[in-house]
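Note that one protein chain of the assembly has been removed; the remaining protein chains are unaltered in position.
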């Protein structure tokens, strides 16, 4: 359906096979802030290139996100929903899995996840502007409703937690075919209140399905804070009730998330079943461009959390551990700014979907039906 | 709607106020089978009369249940669903609460619960024959779908676990009115797989609502055994994930159930929140008269469990501890046989609902609406 | 009398009912300090406290189910589904429980509950923030389904719904929230459930609609008047139980009927209205019963071109009216 050619869409990230890598040490859970004799990333078997790539995607997602807000305020796009504050979680998880092999069911905050999986800046802007060539839905769904078949990113909707049963079914199919592909399904802590969340974890637990349940706990569901959302101590604490590990991890620490996700992916691949990861962070923006968060949280609270946010923290780690120089980091920023500008200018001029196409793809056409096997 | 007069329906059990009673010792969890210096029931502050009443209701429910099967086989009633094996749980719980004050949301196995709450044998047979005077639904619902306003037994349906959100809402109303009434909601272990189960425990946990979630785990959901139904070790183990105690208790031991329910009721009344009780027993009959359990479980397994079933166990306790003589127990049986015969013969001759009434009570009538406040 | 928007009328109605009856309380997602995502309960949390304006977990089934329970225990819950598109997880509680409790208990229990749902599109809400759900709920006996088209009715019907002993699904068109203004009396009043209204008198054709579409019909009717065709416009107001009498009376008078709704066509509420006419007014009909509706696609797209393509509007309605008049 895309009318835009691949080259136009910019360079793809080629699937990286990380199978060779040493698995994470069981002891590790230490955060970027604490210093250690051997730097954390070496313990985890991550190279300098890996780390720079991680930083690149975190900053790319942040920059695209900021640009989308700008375009929204300029009246060029009716809606934006943000990944700001979630970048470390999303990038860390993708690096722990196998791009091109594993399945991903993101939710609307997972911009950093999908760009790390290979959605290009131009494609991101196509979906933001709801253009014909938008690879997610051809402009049919709101921004942030990802779905990219080639990247094994499964189409998602707006109703919260509906992707969890799909992930469970995808993993069930993997098990039936004895495939060692893993399915990552992502959601917020508000989604844990839904019946679909429970029914999915129970089914995955019973059949030891290869699923990574990724809860990105940013402390709010729109305006509702965790104490009014989640009974009990935590989301992670519910894992054992479904016969799976419930792992709590600092969601502002990309390496800590990578490590936890790596362990979960290995468990899943070995047929040892699902893992529930609760990655804790903070939603740095309002819920969406339709929200006004001043009605329910103070600026002080927001500022407090800005200080702990993932990007500066990782940047500092790269410098402290001699992974990157100020110059290298500045170069990454420059490269990203150029990519974001290019993507914006280019996508804005792309065609809208045709009115008449509104009626298409409700059912398979007779031709599609005839070819279906 | 009942055309039958109260006296005809037989003697009511008057609400018993147990507030005065000493609360159960925290240490106690011992089963009827083990002997103790002071008999268990005295520790629990239960009198001889209480125990005989308990035994009476357990045996009454069992006898009514057996009679319903007989009538079904005779072609006099199209359907029967059983409480056999669950009597100790249901009677133990009711005795731990306040009849006439607390709310009960039973499920279709809760015959012993509703008779202990005051539904008479004649009324039980009216619902079994779907007669006009059936206090549950006037013959509209299948047998086992209880609902008796005067007894604070809330109308239930067939879809599993739908009563849990209702119980949560009833308890929310109690909290809003600062009433110290407690709500008991009963269900099987299969019901724990439903989204409604999760959403209800979460809401009750967040607001510390006065609910007793009673899971009667009889090891099967029709044909599906627990390992394919419940991920993790147990249902009780999920309690803490909702910030409430999860208590596992021997469901064939009426005093152990009474003790657990008593503690839960006291917690709830004190505003300390809900409790999840998992009472373990075994379904002694097929799922219902429409089921054939030989397709999925062996007779040996069933026989094994018959040996552990609640009635003989409690009978033995009464004898061992000098609570009742063989003669007293025989008298109870005689009295029950007479009541069941009377109820059957009487109810069978009662009128069916009128055809024309089929259209009634979809909405309030204009008169009912005018009187509504 | 003061001129209010739809959203102000709904807010006033809710507040007045909560002040009038302490059994009335609100529950839903973000209804508390946030005041609801559309601001309907703005300021309520302060005025009535967090328990009477309860921010629930993100769980529609228990929002509906707990409302049913609270209603059976003496309260008057007014639940909010943040968007009608998100009410599907609650359909079991609404359709199988709330709707059936009076009947199945042989009149012993009843459920005095209101569930408010913002519905409808044209607001860049895409597939999951634009749906119309009246046909799904309207099909369920035991439910009362209401759609007001103006501020006066919105407030009066909401008050009637809250004071009614049976469960009411109260649908508010998001596109009408701020767009539609009208006079609303200051004193207490109700608008009876189950009664349609004649929004415009006419002798040549009957147009039947509700919600935002009612206004599109009125616009088209004014255009038709310029060509000498007087269209009577019926505002259904209560989807179910449907006021067939008012509709049939009008069609008997005009001989022609056009039904308009935003929901997708097949099995939409226009089907019931059309079938009721075909059954009861056949000898009076001078032409086919026409439906102007959204197309049979899953829901309206986000892209503005495609969203506009989906939505019925005065032009599309006018064209259908002209064809029918010419029949």
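Each chain gets a letter, A, B and C, in the order it is written, and its residues are counted from 1.
Here is the rule we go by: a contact is a pair of C-beta atoms (placed from the backbone, for glycine too) under 8 Å apart; a residue touches a chain by one contact, two chains touch by 3 or more.
None of these values were measured; they are calculated from a predicted model.
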{"item": "Which residue of C:52, C:76, C:100 or C:155 touches the chain not shown here", "value": "C:100"}
{"item": "Residue of C:51, C:179 or C:278 in touch with the missing chain, whole complex considered", "value": "C:278"}
{"item": "Contact with the hidden chain (one of B:160, B:340 or B:364)", "value": "B:160"}
{"item": "Subunit A residues touching the omitted chain (full complex)", "value": "1, 103, 134, 136-138, 140-141, 145, 147-149, 154-155, 157, 159, 162, 164-177, 195-196, 199-200, 202-203, 206, 360-364, 368-369, 372"}
{"item": "Contact set of subunit B toward the excluded chain (per top definition)", "value": "78-79, 130, 137, 139-142, 145, 157-161, 190-191, 193-196, 221-224, 228-230, 290-291, 295-296, 352-359, 362"}
{"item": "For subunit C, residues in touch with the removed chain", "value": "61, 85, 88-89, 91-92, 95-96, 99-100, 103-104, 127-128, 135-136, 138-142, 240-242, 264, 266-272, 274-275, 277-280, 282-283, 285, 287-291, 296-299"}
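One rule holds in what follows: only the chains that are shown with their structure count from here on.
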{"item": "Chain whose mean Cα position lies farthest from subunit B", "value": "A"}
{"item": "Chain-chain pair with the highest tally of contacting C-beta pairs", "value": "B-C"}
{"item": "Separation of subunit B from subunit C, taking each centre as the mean of its C-alpha atoms, in whole Å", "value": "41"}
{"item": "Centre distance in Å when subunit A and subunit C are each reduced to the mean of their C-alpha atoms", "value": "38"}
{"item": "Distance between chain centroids, defined by C-alpha means - subunit A, subunit B (Å)", "value": "47"}
{"item": "Subunit B residues counted as touching two or more neighbouring chains", "value": "195-196, 199, 202-203, 206"}
{"item": "Overlap residues in subunit C, where contacts from two or more other chains coincide", "value": "56-57, 59, 61, 89"}
